[in-house]
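Sending over a structure as structure tokens; questions will come in a sec.
Yeah, one chain of the complex is gone here, protein chain that is, but the others are all in their spots.
Let's turn to chain A:
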């Protein structure tokens, strides 16, 4: 066996790794965070570097009915996407778990398709579909479309957590007298809950972020925040755009933090329990 001379000690390897990772990390995060100082700028236009600190733009954002209604439209669409996407994705994961039937892979592919099909294709398809069924001019079609693209995320996170399910638990609950609903509540739900939560957060951020479909199906009163930003940035370069960006970054960060805290809490409770054998 030839020993590589380039082998480093584990401690030095780690240092080198973090040294290399830092610029990558900065490259990924810093451009996003630039919106925060811009939003807190005291200028009437978008400028960088900012001249001075002021909450004027933030106040202006919340005073402007066009922007607040866009925020509310986004929240409504995200609400529909989270609820329906979670129900669809979790049902698909539970229904396909531990089963084998002909065409199963095709069903899985169908569930995952919204992740793979280009958004603009989906947007056009949804646009035509909702026009043909006469469901336009409200936030509902946007929410429904977002629910479809959120479903694969919930499906994947739920499926991952179901991998840890001991199938004997289902049988033992049945032998103790549990019906289908009780088995779901006492056996499946505790196992898939982490997957459901992270899936729901994914669904939320997918919807909040989605622009193309929301642009196709926009209407007065159904203009989401990214759409409002996109249209405004072409004609009306105000710091309110930066404020809404900062708002989205904040929401995404909160979502991420919830997940981190949840994971850490589970880990620490797991560690507190001595593993008796």
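Following the convention adopted for this analysis, a contact is a pair of C-beta atoms (placed from the backbone, for glycine too) under 8 Å apart; a residue touches a chain by one contact, two chains touch by 3 or more; residues count from 1.
Methods note: contacts and distances are computed from a predicted model.
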Hidden subunit of the complex - UniProt protein name among "ATP-binding cassette domain-containing protein", "Fe-S cluster assembly protein SufD", "ABC-type quaternary amine transporter" or "Citrate lyase acyl carrier protein": "ABC-type quaternary amine transporter"
Of A:13, A:68, A:172 or A:253, the residue in touch with the unshown chain: A:172
Per the touch definition above, residue among A:51, A:98, A:190 or A:221 touching the missing chain: A:190
Touching residues on chain A - with respect to the absent chain: 166, 168-169, 171-179, 182, 186-187, 190, 273-277
